[in-house]
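Presented below is the structure to which this report refers.
One protein chain is absent from this view; the other protein chains keep their places.
Chain naming follows the written order as A and B, and within any one chain the residues start at number 1.
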Amino acid sequence: MTSYALFLGCTIPARQPHYELAARKSLAKLGIELIDLDDMTCCAPPPLQSIDLETSLAIAAYNICLAEEADLNIVTLCTGCFESLAMANTLLKEKEELRERVNKILANVGKEFKGNKEVRHYLQVLMNDVGLNNLKKSVVKPLSKLKVAAFSGCHLLRPSTLLRFDDPERPKIFDNLIEALDAKSIWYRNKLKCCGGLLRGYADDVALAIARDKIVNASRSGADCISTLCPFCFLTLDLGQMLIKTTYKEEYNIPVIHYAELLSISLGVDPKELALDFHKVKLDPVLNKIG
Amino acid sequence: MEEINVGVFLSDCGKQLTGILNFEEIANHLKGVQQVSIVAVGSEFWRGQGLKTIVEAVKSGKINRVVVAESIPKIGEINIAEALEAVGLNPNFVEVLDIKDNCAWPHRDAPKEATEKAKAMLLAAIERVKLAEPIEKLEFPAVKSVLVIGGGLAGMQAAEDLADMGFEVYLVEKEPFLGGLAAKAGHFFPTDDCAICIQSPASDVKTITHTSRKCVYRSGFSEIPNLNVLTNSRVVKVEGAPGNYKVTVERKPRYVNEEKCVACDLCASVCPVEVPDEYNARLKNRKAIYVNTPLVYPPAYVIDAEACKFEKCAKCVEVCPTKAIELNQKSKKVTLNVGSIIVATGFREYDPSVIKEYHYGEYPDVITQLELARMIDAFGPTKGVIIRPSDKKPAKRIVFVQCVGSRDRRWNPYCSSICCMISLKHATLIKSAFPDTDVTICYIDVRTTGREHEYYYERAREMGIKFVKGRPTEILHDPEANLLIVDVEDELLRRFLELEADLVVLSPAMVPVEDTKELAEMLGLELDKDGFFKEYNAKLRPTETKKRGIFICGGATFPKDAPTTSLQAHSAAVKAAKFLLNGKIVKDQRTAYVNEDYCGDCEFCPVTCPYGAITLMEKADGHFVAHVDDLLCEGCGVCVGTCPVGAIELRHLKPSQISAQMKALLSVNGTSKPLVLAFCCSECGHAAVDSSGMAMLNYPANVRVLRVPCTGVLQVQHILEAFKAGAQGVMVVGCKSDGCHYEVGSQKTQKKVELAKTLLKEYGVEPERLEMFNMVYIEGDKFAEAAKAMTERVEKLGALQLA
Partner (left out) sequence: MAKGTQKKASTKDFAKEITSSLGGETITLCYQCGTCAASCPVAKVTDKYNPREVIRLALLGLRDEVLTGGAIWLCSSCYNCQERCPQKVEIADVIYALRNIAIREGNVPNIYAEFAAGLMSEGRIVPISKFLEKKRAEYGLPQLKPAGVEAVRKILSATGFDKIQFKKGEAQ
């Protein structure tokens, strides 16, 4: 059985337990063991990097050290955590000066970054540890008629020189994983563009304008739902539609659903067990279509 | 062994130097030296009566080694050597010192010390000639024929020059037709005149009364005797030596006899096979037997071996009126014997499909400049009409995007230099022919640096061509309207634009042709960091390479426009001709040679030699030793500095000579000042020493200069030996590390100096007593400063304590 140290970050446990639930259930069904380590903290995402990059690198490295000590690779659910940890992992592995600088700081907490473990996003676990074929075979409830507007968000792909997850201009992995569930990953305008999520709390109007653009494009393409990987994207597009209603007086009612949730359903998990009431835009149209 | 008798001649420069140097004292000191027969002082020895004196002394047999201390420019050295050679004295037995610039002038504030130094300098020179061996003049054959690789504008120009001069020229072109990029391009800026219309079948008109000097069409290319055009051919092997290369060329079969073909097109009209026409940007199809355009040279059809059905069809054979089609032709190899080689392989467009945000290759209406050029060409696939490849409708709104893959650190960091003008050219040609077309050029900068280029830009603006300062981030496609959208920021307006376009034309980077690396390896040529062929020296030798006999020109060295390409082609032709002019190459044997008994086949020297002059030769018993090619060897001595066992030596500077000079330079010191030995390379290093003297800068006379060809000749032991011989400090003065005149010497020496410092520390000697300095000729002040600084440093450190 392949084991990973599960890195939850802050936003998922704080706001989106349904994401965590779906992820645990689906990965368990696929034979991946998730181990919860003590002492993990915030991953040090962009909001922290904005305050101090050195501190952020040190905190990210600290979390990686915990996994190194447990001799486990890390898997993240949130793509923000993926960006922060994978970027730190690569930078510190490849830049000696930076590694020395961070290890000096980590010495204060009795840790040393060794660079012998990997940071993966759960999509990579699905691709590499489970494999597309096994995944397809495990599907008991194909999502056959579902048209999905895949939205991986920015931080799964970029900065591509450090994350090296997929081709940043022509990514295929997420689409392939959606189609493995027998759904259709459709084209829509500006598919790879940011949702504006990180501006919420500072410039809500700007954030909403950007989110609206995504909703409009997904809607126009005839998608049944938008599938996300990032809790910020989810919030911005799901809760965002409520705000669009009040601010722009426009209703789109396009459900937003995490890939892990789609995955769970297709693997046979009863939707009632997935805490779907956390969704603001109701999922009934999607669930009905799936049958 | 004949007895050695050295004659020493001291010039006081018309008594100018007597105020500083005590010539009597110097002369007396030298008279006592072993094997010195004559010591004479006079006002001038490099010409006139002075020179006669020396010549007489040699002729009479009184002396057979000559040392002259003169105060004239380097020409004096040559005068003396030539005069003495005429009476049978080997030039390597003559040593000329510059007693003025290297002694009197820089030390004129310390006459006593200057005199001491003069003594030391002369003693060293005397030792050097005593130990010298005669250097022979070698002759190598120089075949009066030239290979030109590449039949584009540059290659054709160079080939024509050389053939006209009477050389046998082989112009080898890999395509079935000449013309290269220029022919595809159609027009040249800034005059918009036709590109090499050499391609006209009825071309190369050369009448008795008129041959045009401004038109290749009327140049009579094919009537030039000695010009052999080999199309469909590639160079596969190069052997031999400069002046006498043996080049193997592989000729692909054309399947059409060039002499018989009359280009009537009957064969193509019956050919049943159609394939996309790559030459014409796949905008139309062509047959398996074809020509690229109606205007090609040689004016003969060619068969595409991959498309043709050969015997299974043979319809073309049936209809050909002159029986020119020969389906049984085979590929063959020919060997050419040439004296010089000119590389004129040109450049090509970078494939922009890797720049995925521009969707080249995905959206059919995103094309490159060359593809557009084919459309503009009236003889091209669309007869001069600009259409959209997707639906063949005329393109009414065209957007150009500059710097696609150029000035881009992700792909090609350099500026490709001609794309701004190419865009302006295409834009203005389109606007002239189709005034209602909307043309916009998106740019980062507009580079119109050549003569009349700025007026060209002005004309473009007058014609209403629009310019947007901003680099597009992406090209989008609206599938419903089948339109392209260019997503760009207009920086000047500070506004975002979504430019609608029927056609988007990318200006891709201009990069070296494929196989450049292969060809460079075959010829032993260096490529620069952008992958283009590197010239020997950008300002003085722009078309020569570090390989004698091989020259480069045109786009192969960097993207350039037609006028500059022609310039370089003519330059390369001159250089190639010069090399072979006398039918032989005469070279002094100032080269390295290997003591085979000592050579351990460690293979360091062949790898280190910047000129590829050293190879490994198998001996009778099966083991290998290094062997130096006298023609390729430049005599720098980097190999000498590399060899761990001292098996390789320079004929013109033997290890015994270095030792003897060192000891002599450090043997005289009438003052209390510590002696510093400065090893100076004969290129930049000693040039800086000269210039410091010529500018009358002051530096201490206790700094004694030992000239070497390249600092690369030095081994760590030379440095240690210098300390043992009495130097309190050692300076190594060479070219700047990225500008070593022998390519690698300076950098290698830097490492040796660092190693020597570590060793000195081990021996309990302060490593600061050793230092390397890098400078160029005009930095005489730097040398003077360095000499002063070293002297002060060594004085502070006190006397050297050697165990």
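Definition applied: a residue touches a chain if its C-beta (ideal position, glycine included) is under 8 Å from a C-beta of that chain, and two chains touch if they have at least 3 such contacts.
Just so it is clear, the model here is predicted, and its values are computed rather than measured.
Trainee: Consider the whole complex, including the chain that is not shown, and state which of A:131, A:159, A:222 or A:268 touches that chain.
Mentor: Hidden-chain contact among the options goes to A:159.
Trainee: Out of A:27, A:119, A:194 or A:286, which is the one that touches the chain we can't see?
Mentor: Spelled out, the listed residue whose C-beta touches the missing chain is A:194.
Trainee: When the complex is taken as a whole, what residues of subunit B touch the one chain not shown?
Mentor: Within subunit B, the residues that touch the unshown chain are 357, 403, 407-410, 444, 469-474, 487-489, 491, 494, 496.
Trainee: Which positions on subunit A touch the chain that was left off?
Mentor: Subunit A touches the missing chain through residues 8, 10-11, 13-15, 17-18, 20-21, 24, 36-42, 45-55, 58-59, 62, 66, 105-106, 108-109, 111, 154-155, 158-160, 168-169, 192-194, 196-199, 201-203, 206-207, 209-210, 213, 273, 275.
By our rule, only the chains that are shown with their structure count from here on.
Trainee: Starting from the mean Cα coordinates of subunit A and subunit B, work out the distance between those two points in Å.
Mentor: Going by mean C-alpha positions, subunit A sits 55 Å from subunit B.
Trainee: Hey, which residues of subunit A end up touching subunit B in the complex?
Mentor: Listed in rising order, the residues are 167, 169-170.
Trainee: Which stretch or stretches of subunit B touch subunit A in the complex?
Mentor: So the residues of subunit B in touch with subunit A come to 356-357.
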